[in-house]
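Only one protein chain is missing; all other protein chains are in place.
Naming follows writing order (A and B), and every chain is counted from residue 1.
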Amino acid sequence: MKLVLGYFSIEDIQFAEEPRLEDGVLFVDEAALSAEVLADERLRAAHFEIARPGESVRIIPVKDVIQPRVKVEGGGEMFPGMASNVDVVGSGTTYVLEGMSVVTVGPIVGFQEGVIDMSGPGEVYSPFSQLNNLVLVVEPAEGVTPQEYEQAVRLAGLKTAMNVAELVRELTPERIEEFEHLNIVESSRKYPDLPRVAYVQMLQSQGLLHDTYVYGVDAKRILPTLISPTETMDGAIVSGNCVSACDKNTTYHHLNNPVIADLYKAHGETLNFVGMVITNENVYLADKIRSSNHTAELCSYLGLDGVIISQEGFGNPDTDLIMNCTKIEDKGIKTVIITDEYAGRDGKSQSLADASPKANAVVTGGNANMLVEIPPLDKVIGSSGYINVIAGGSAGSLKADGAIEAEIQVYTGATNELGFNKMSAR
Amino acid sequence: MAKEIERAGFPVAHICTVTPISKTVGANRIIPAIAIPHPLGDPSLDPANDKKLRREIVENALHALTTDVTEQTIFEE
Partner (left out) sequence: MEKFKVVHYINQFFGQIGGEEMATHPPEKRSGPVGPGLGLTAQFKGEAEIVATIICGDGYYNENMDSAAAAIVEMVREEQPDVFVAGPAFNAGRYGVACGAICKAVKDALQIPVLTGMYEENPGVDMYGKEIYIVSTRDSAAGMRSALPVIGKLLLKLARGERIGASVEEGYFSQGIRVNFFEEKRGSTRAVEMLVKKLADEPFVTEYPMPSFDRVDPMPAIKDLSTANIAIVTSGGIVPHGNPDRIESSSASKYGEYSIEGVADLVVGEWETAHGGYDPTAANHDADCVVPVDVLRDMEQEGIIGKLNPYFYSTVGNGTAVASSKQFAAEMAQKLIEQNVSAVILTST
């Protein structure tokens, strides 16, 4: 498979009646986008806001962050099996709107979603503070179950991103990048002397607001499988989770997976990036055993020398991580794992729920329990009150003046376990 | 928690789904459960069978509490 990404850099977003991209400024028609969202009768109200880097704006509670992309060549459309037909993607040409995202906001089950601070001391914990964000705020219709509502908001975000990206379908991108994924025979012929490396991506699959979808399939129902890294760039993996937002992968993360990007950078130089395996993090022990067995078998089948394993979330998935790591190491394949830590507010507790001496190469996204005090920002998109009940907050987190005192766990993507950020801990 | 309560002098039966974690952190009497969101039940069963399943796990826990152990033990059914 070969995929070409064509980039358009978005310097600003403005509302306008005539949607267009002009000199790096994206003009969107709010009324038309809202009408599309409200075609879903599970949603009662929808409106858009714009949050730009450096503005004194807090967005809460954040459900998902999505980068607008459109497929202009090759099979399928973006987000196959979710927002388009379930065709194979990952080949051809896809256009990317860089420097912006669509952020979905809305109360989902009443508690637990993330925060983005566009400026102030919280900015460094908010990777998406660097983007121009088109924020979709939705409210559920009466009588809609949390499950239905979650699905409706997820789809609204994906569709909005696709609608926005349609604007560039006929334009010429500013720059392009090419990603090739060879079959295993070709790749071993091409790089016979380089170590064979694959990426094992663990997908959160623990239930409502803790799920991930692969070509529309709930990841808790998959067996570990091979997937082309280029498929993820076309939206084959979609986020359905936002609880304990600091270490959950948004759809933006899946589209821009930094492990894949960095393995491609090293590909042909210091290693041969053979491919990737996706697996899940289920709530049944038998599933954990089965999935980690299967993951190790697939790695062995690929004849690998090394693997990078990324986790999503924490707690019982620490066991999935350790099982994957030890079983792959037992096959004689060297591993590096990427995780984050829950070492307590004082940093003195054990960071992971599980451990093994075989996990001797760990990259960490930092301690999610770190407490921060953040002064108020001028504007809140959504509602500040949720800070008291989301994971990482506590009663009294929201001060009378709008300041917050909470763990960095509340910030969307703060301790991301794909290695998206520079934060670490020692 | 299991260790801290045991340290205070109580035998503890730790009912949990992810028994490997319990083993790693050091519980002594470990009872396998059904699933993380519902360790002692299965919402897909009818109420009577759900309760029966729960009773079996509790009986296994009580069995563990009346059994002397010298090392970490997982009480499979």
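Here is the rule we go by: a residue touches a chain if its C-beta (ideal position, glycine included) is under 8 Å from a C-beta of that chain, and two chains touch if they have at least 3 such contacts.
Small disclaimer: the values here were computed from a predicted structure and weren't measured.
Between the chain not shown and the residues A:Val238, A:Ala343, A:Ile374 or A:Ile404, the one that touches is A:Ala343.
Residue-wise, the contact with the chain that is not shown comes from A:Leu263, picked out of A:Met78, A:Val164 or A:Leu263. Residues of chain A that touch the chain left out of the display are 109, 111-112, 124, 195, 197, 206-210, 243-244, 258-259, 261-263, 265-266, 270-271, 283, 305-308, 314-316, 334-336, 338-339, 341-352, 355-357, 359-370, 389-395, 407-409, 416-426.
Think of the hidden chain as still there; on chain B it touches residues 1-18, 22, 24-29, 33, 36-43, 50-51, 54-55, 57-58, 61-62, 65-72.
In the analysis below, only the chains that are shown with their structure count from here on.
Inter-chain spacing, taken between the CA centroids of chain A and chain B, is 35 Å. Residues 206-207, 283-285, 288, 316, 318-319, 322-323, 353-356 of chain A are the ones that touch chain B when the two sit in their complex. Residue ranges on chain B touching chain A, taken from their complex, read 17-21, 24-25, 32, 34-37.
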